[in-house]
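In this view, the complex is presented without one of its protein chains, the others remaining in place.
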Amino acid sequence: MRINCPHCGPRDSAEYTYYGDASRVRPSLTDTGVEHWHAYVHERNNVKGPMQEFWHHLHGCRQWLVVTRNTATHEIGAVRFAKSPVSDTAGA
Amino acid sequence: MSTQSFRHTSGGRIDRTQTLRFTFDGKAYTGVAGDTLASALLANGVKLVGRSFKYHRPRGIVSAGVEEPTGLVTLRSGGRREPNVPATMAELYEGLEARSQNAWPSLAFDMLAVNGLVKPLLAAGFYYKTFMGPFQKSWMWYEPVIRRAAGLGVAASERDPDRYEKINAFADVLVVGGGPAGLAAALAAGRTGARVTLAEQMPSLGGALLNEPAGGAPDNWISSVVAELRALPNVIILTRTTVFGAYDGGTFGLVERVADHKIEPDAGEPRQRYIVLRAGQAVIAAGAIERPIPFGNNDRPGVMLASAARAYLNRFAVLPGRKIVLFTNNDGAYATAFDLKAAGAAVTVIDARVDGGAIASQAAQQAIEVIVGHAVVETHGSPLVQGVALSPYDIATGQCDNGFRRLACDLVAVSGGYDPQVHLATQRGPKAVWDAKRACFVPGVAPDIQSQAGACKGSFATADCIREGFAAGAAAAQKAGATGKPGELRVPDALTANDGSATFVPAWDVIPPKGLREKKRFIDLQNDVSVSDVKLAHLEGYVSVEHLKRYTTLGMATEQGKLSNVIALAQMAKLRGIDIPQVGTTGFRSPYTSVSLAAIAGHETDMHLRPVRRTPFHRWNEQQACVFIDAGLWKRPWFYPRSGEDVNLAYRRETRQVRETVGMVDVSTLGKIDVQGPDAAEFLNRVYVNGWKSLEVGKARYGLMLRDDGYVLDDGTTSRLSEHHYFLTTTTAEAAKVMSHLEWLLQTAWPDLRVHVTSVTDQWGGVALAGPNAKKLLADAIKDIDFSNETFPYMGVRQGHMGDIPVRVHRLSFSGELAYEVFCPAGFAEAMAEFLRDFGKRHSLILYGVEALGALRIEKGHIAGGEIDGRHTLEDLRMEKMASKAKPYVGSVLRIRPEMTSDDRPRLVGLKPVDKAARIKPGMILQPHNGPYKGHGLGHVSSTTYSPALGHSIALGFVIGGASMEGRIIDAVYPLKGDIVMVEVVPPHMFDPEGDRLHG
Partner (left out) sequence: MVEVISALAGHARTGRHGVERKGAGVIFRDVPGRDLVQVAWWPDTGPAVRAVLAKQLDVAMSDTPRRVSESGQTTVFPVAPDKLWIAAPMAVGLHAKLSIALPVAQGVVTELGHSRTVIRISGPSTREVLARSFAIDLHPSVFPPGSFASSSMHHIGAMLHYVRDLGGAPVFDVYLLRTFALSLFEGLCENADGFGYTVEG
């Protein structure tokens, strides 16, 4: 599998580590709601199809990326830096 | 017994001047350069080459390629021994030694052929139904017996002396297959300037064109194309290279058989090379494989594919028989008849179709007898074919009419049509699609970066292959971004013959006429699966294609259905009364053909299996006669033995000496993270459970981090080096995980924080100096730091110099002694160690390793990896008081869930054996004294050591009730060995509980 890192270009999946669903919204630091944190940490949808995922380019630029990947076909779509606005992307 | 008596006097693509000697089952033969083992054996008239898997029936060579189901041999010996090698793919070399498989004591007289007599008991699924009794454990007796009788070859048990390689490759266009379609595709793509890799599994390029007589138009075409390809610097041609798998992201797995055709690899050469190739586009020109037609005793040596018979004549100048029956349902196979007749064989064609049309007339003109509307019903003769029986045949139903006659022959060449090799396309997901007109499967929707050309998508005429290949190559190059022009490729007139597929009529079975006892009609020759097995599967309800495969074992092992898959599906479709596409087909998975594990491993074996991580003191430690221990990838100093000491004597001495004078231990493996920025303190405040805003410059603090789910992630000490600069340490084991965790928080949770974190584990070497003399020693060695308690209190951090070496000193203690951690840039580590050892002489400095390090911290009740194992909370570790109530931090909400803070959870305690001579073992389960012992008991032992300070074994562990259990006696149990040790629960700080020793 190859992921096109916006900084480094297309690289083998072995350079990355996977961290799961990137569509979850992290509760704010001061949110004390146990239910909010439980949902964020433990509950996931089992998506068949395109999904947004966190990948860490561990052996490259060490940037955390949000990768759109189709869990059924493995096709990689858009890739962007996790901390940048949507406009700063490397296309599919 | 004349040698090479079946070698034809002319033709072939061999070098008759180079004689090669080889042995088969110990008998000596000769062949020539260019032979395969199969062609050389056939040249010598050797037709019996193996015994079948289940029934031990005599078997011979069926094909001339990778689809060979029965001509499997064991090559070489010792560590190079290789079983199940298709003789058709083994290139002959001088000194080759081959042995047949699955027969004892010999091929000719195989005792296990007796299996054939119990055939009815060995039908499909027999092992599900037989061997069930008489007792429940009977299978355990049958299984080893069956295992000895089953299987084909025997694997090597010695080390493989050869080297193997793994290499990364890249191409704009990968072309799979070097036949007419592939050569044309590579040419088109190559001419555009694209980077092309062409992979062909055979030693020579040309594909099916190599079955044509040598030296004609096909060879001329091949030569001219190959010459142009070799002149293009952007084209790489790999022969003897199989593309075995198509993976995500345009990645392909290839294996190149670099030296399989030599007696041993040349110096520096690998035996095989595994190539991971990433392609922009791929043109699959994998060709097609001929399909047989089942008839009675069709497994005898002397029955082979028609195209194989032609290949043996035209590639290897071997006459596979002298009196040949060609059994066909298509025009294309007639070429075999023509060529064999021209070579001097007697040929009779049995054409299963109602009418042989023009081609049959053409054959008749060449004095070849053609019998239309008939089928070969069975062969007779054993072990070798001596003749056939033929009957009138209805090709639509597969049924023979009454009556038969016999015909003598020594070769039956069969052609039932062609099956496109759809593997690489379907490996990517889209299922193959049934082409009713051609009666074969073709690739479905072309997946991702692939396109198909030629016979592998059902185009069997050479001219079509060339045109399709050329167009596909040009299109692929353009998609990959090449801008050059491919030009034109003229197809020579001599190559425009019709493929004969228009007149093809499928024939899936030959049902014998009345009056002829039914003989086994084999579908899968390798796994001994016959028509009756398919019927049995259907009868028993295993009608889906997946069940059919698994119930009958059809299509398993190395054959993988190449000659059997489609015939079985067609028969199941007929039994079920549905169309073939409704039965479907199983998916194909890589590898297309067998790949050795050695090639996959490449050079990553032995000392290169995994990388070794050494501290900056490693060479110096080696010079001190240190014994190392593996901690993950690290080599850590374990102990420094004096003469006669084993690890136990050494660590006890080291532990004692540290507490008496001073010891030095290499702590370079700790994770070290540089934290800088205006928001650094705020960041630390959010990731640690305790507060950081009040930490002054030049001070260190112990910290604990939680995960988002509230469990303890790691601990460490973090020092404030300057206003916005912190030095964070982690445990060795969690260093990488903590680093990723911090980066994840900064980049995804708090991108507004102005903080950068950088791993500096490799930048710094570090030692801990611990013991009553530590301060004096360092004051001697570092002149520009004032070590007095007032100026440099516990948890202080100072920078200075040891000679010329810049150092940073943190006054911390893992051992509970007066101690300091001293860091220097890694390249100065050896010099610093030497310096300290020199100055240490007058302070009785000793060296200690991680065993003593462990003993010291366990005596003090300090937690480490055994306790911080990802399953414990702050309360479990008795660290809940560290958690700030004034600020939120990672994990602060989920850590207070009721189950996390429940008193029922095992909590950290110390343990002392009641009998001072007894030993508490790591991992022991803690149970109530004298029982009842139930389940996970009260907790477990997490860390153990002998304590020199206390004079007996001690441990840390977790017990339900924690501190409230202090003073009580419980049992530490090792159930697997039945060990029980009575232990007293005590506070974890078993030595110097007040911490007086810290202050020196």
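The chains carry the letters A and B, assigned in the order they are written, with residues numbered from 1 in each.
Criterion: a residue touches a chain if its C-beta (ideal position, glycine included) is under 8 Å from a C-beta of that chain, and two chains touch if they have at least 3 such contacts.
Please read all numbers here as calculations on a predicted model, not as lab measurements.
Chemist: The chain left out touches which of the shown chains?
Modeler: A, B
Chemist: Among the options B:676, B:799 or B:884, which residue touches the chain absent from this view?
Modeler: B:676
Chemist: Using the document's definition of touch, tell me which of B:756, B:783 or B:916 contacts the absent chain.
Modeler: That would be B:756, which touches the missing chain.
Chemist: Which of B:86, B:190, B:616 or B:854 sits in contact with the chain that's absent?
Modeler: Candidates B:86, B:190, B:616 or B:854; residue touching the omitted chain: B:616.
Chemist: Spell out the interface residues on subunit A facing the chain that's missing from view.
Modeler: Residues 6-9, 11-12, 14-15, 58-63, 81, 84 of subunit A touch the chain that is not shown.
Chemist: Which residue numbers on subunit B touch the omitted chain?
Modeler: Touching the chain left out of view, subunit B contributes residues 163, 165-170, 195, 267-270, 276, 278, 602-604, 607-608, 610-616, 619, 633-634, 668, 674, 676-678, 723-725, 754, 756, 758, 760-764, 803-805, 825-831.
The rule is simple: only the chains that are shown with their structure count from here on.
Chemist: Averaging over Cα atoms per chain, report the distance between subunit A and subunit B in Å.
Modeler: 27
Chemist: Applying the document's contact rule, which stretches of subunit A touch subunit B when the two form their complex?
Modeler: 1-3, 12-13, 17, 19, 22, 26-27, 29-34, 36-38, 40-42, 54, 56, 58, 62-64, 73-76, 81-83
Chemist: Contact residues on subunit B for subunit A in the complex?
Modeler: Touch residues, subunit B against subunit A: 247-251, 278, 429, 448, 686, 708-709, 740, 743-744, 746-751, 888, 893-894, 896-897.
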